[in-house]
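For this view, one protein chain was removed and the others were kept in their places.
Should a chain be cited, it is by its letter among A and B, assigned in written order, with residues numbered from 1 in that chain.
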Amino acid sequence: MLNYALRRVILTIPILLGLSIIVFAFVRALPGGPEIALLGERGTDEQQEQIREDLGLDQPVYVQYGRYMSNVLSGDLGSSTRTRQPIVEELKLKFPATFELSIAAMFFAILIGVPLGFIAAKRYQGLLDNTSLVLSLIGISFPVFFLALLLKYIFSIKLGLLPTIGRLDITRSLEHPTNFYVLDAIIAGDTAALGDALRHLVLPAVALGTIPLAIVARITRAAVLDVTSEDYVRTARAKGLDPRVIDRRHVLKNALLPVITIIGLQTGLLLTGAILTETVFAWPGVGSWMLEAIRFRDYAVLQGGILFFAVLIVFVNLLVDLSYAFLNPRIRYQ
Amino acid sequence: MALLSVKDLSVKFVTRKATVRAVNGISFDLEAGGTLGIVGESGCGKSVSSLAMLGILPKPAGRVMRGEVNFDGVDLLKIPDSQLRQVRGKDIAMIFQDPMTSLNPVLTIGRQITESLRKHLDMSKDDAKKESISLLGRVGIPAAEDRIKDFPHQFSGGMRQRVMIAMAISCRPKILIADEPTTALDVTIQAQILDLLKHLVAEENMALILITHDLGVVAGTCERTNVMYAGRFVESATTSSLFARPRHPYTLGLLKSVPRLDAARKEKLEPIGGTPLSMTQDIEGCAFAPRCIYATDKSREETPELARIDSDDHLVACWNPVPDEDLPHVEVVATQAEGRTAR
Partner (left out) sequence: MSIAEAEAKELRLERPSSLGRDALERFRHNKSALVGVAVILLLILVAIFAPLIAPYGPREQVGGLDSSDPAGPSSEHLMGLDEQGRDEFSRVVYGARLSLLVGLVSVTFGLTFGLILGALAGYFGGWVDTTIMRIMDIMLSIPGLLLAIGLVTLLGRGLIQIMCAVGITTVPIFARLLRGAILAQRESDYVLAARSVGVPGGRLLMIHILPNALAPVIVQATLAMATAIIDVAGLSFLGLGPADPSFPEWGKMLADNASRLERAAHLVIFPGAAVVISVLGLNLIGDGLRESIDPKLRS
């Protein structure tokens, strides 16, 4: 296991390196050159000079790359073209919002997706099975932003059941030590605020989590079907064990292994979904921030954001791989 | 009264494409402590019959059409699954062909043994653990105390099969059904496993049904052997009689196609010509007739039933059984006290 873990971690390094090179090249290739791109049209000559020095644009490429990497590794991703705020600071502020939303979406996807997939598999080719298959296909056919708009229209605008935008009622005040509104409300012991924060979380989480839900349901179904036809389930039946025990100890324990991997791999989907969804609900996270960066040609934010997302995904994938290795005895005990 | 009495068991598989008649009316009796071998090629229905007896046919395709499986006075086919579960794994246990895929890869083998003990014998966790260690010792696994924490993939093929046997005998079953227990193993390991089974049968007075395609396997282990073809028994006799006087042409064919140490060097192996019939159609006459060198017109028209030949406990289903001159008269080392296994 240790061997495997070490190898896996080491494998990550070339990928991270490759990513950094890609983003580095990206900045250099931006229209108008990095000075214009990173400073915007209004950049003064001084500022342009500064950038040229910072990036070492007159130096050979490898020196530029070196500068770039040392910047990144010391936590400096540059400043926004629009607001001139350091990108890392903005990330610290906005990421919790997206993170909270992603977790809620994942919760939604797993809480409904796994049982749904399981029951569909158990009642193979029954009504629930066929219905869930069709529904999950429809689910992955929706562009996430359309789903967000649709949900907002039905539940917020027409039915008025849930709030349209934001994370909290604007009239409500709450301390934000963690910037995770749900946690903040719990810390403050403010149940009304908690309820409010949760209500604001519902629609965006459902919109963001529907596609992962469809995928999780399908994979769970496939995994359970696979496992149920395995020889060791037949052995368990031959031992006269209770069907529920068989489901729990023999079927699910094995079927959930691949499902866990899939759940981890949804991160990419969640992050890109966030870019498309947050804006519909005016959710102040990294997603809507990226959208604005695109709209306003804020290339500094864009490259910082892309790098951040990509690195995050690589680490989550690493975590998923290691968890899988830990949970699967065949890898854990070599 | 026999411990297990199977009468006219018939099983079919229903799929979208076709219906397969896997088992067509088999009957046999098994006494306590008796050993019965069921021999036949792949697809003849031998495994299916055991699955049907225990009520673990793959659903929804597998269905029992008719028959009785009387165990200890109860027809297992007529009781609900909740009752059947008390018998399965406790009074009648089964081990399967491939021990690697037949063991749960994510549970320790200790756990897989104790779950039977705790379910059927209501043992406490500690007692079950102690018992599982002792069981592993009995089946010949060294350092049992450490090994119960290990996972199936950490054992070799032969060891895994021993683990399966330990699991199966844990609740002291009255009958052990072994479905091709040695097919997936090396020849040397095969002998060890068969030896182990023989010992356990003797120690526990446990009845054994040994299902295999390999005649060599039943030769040393079973008192009686039934030969199965196309879902029916075509011959039933004591193992020694079967080898000495194989009256059914199929049995003769099986014997002749097995390589023998004492055969003359230039003697050729004779395979049985033709291929097994597709079991989706109704078979007219004897199922083996198309491949049989002794077939007559009657063979092709009427299905033969098992009838006595040579002696009271040698049965054959054939209109034109193998004549005396063609019998190989093979000697088989007698196994245990004959007569214990009824027909």
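In this text, a residue touches a chain if its C-beta (ideal position, glycine included) is under 8 Å from a C-beta of that chain, and two chains touch if they have at least 3 such contacts.
Being a predicted model, the structure only gives us computed values, none of them experimental.
Participant: From the list A:L77, A:I219, A:L276 or A:A300, which touches the chain that is not on show?
Facilitator: Residue touching the absent chain, from the options given: A:L276.
Participant: Specify the residue from the set A:Y4, A:Y65 or A:F142 that touches the hidden chain.
Facilitator: Reading the full complex, the residue touching the unseen chain is A:F142.
Participant: Kindly note down the residues of chain A that lie in touch with the hidden chain.
Facilitator: 14-15, 18-19, 22, 26, 29-31, 133-134, 137-138, 140-146, 149-150, 152-153, 157, 222, 225, 229, 231, 234, 268-269, 271-272, 275-276, 279-280, 291, 294-295, 299, 302, 306, 309-310, 313-314, 317
Here, only the chains that are shown with their structure count from here on.
Participant: So how far apart, in whole Å, are chain A and chain B when each is placed at the average of its C-alpha atoms?
Facilitator: 54
Participant: Would you pull the chain A residues touching chain B in the complex into a rising list?
Facilitator: 229-232, 234-242, 245, 249-250, 253-254, 257, 328-330, 333
Participant: Could you list, by residue number, the parts of chain B that touch chain A in their complex?
Facilitator: Contact set of chain B toward chain A: 54, 56, 58, 84-90, 93-94, 96, 98, 101-107, 115-116, 119-120, 150-151, 153-154, 164, 167.
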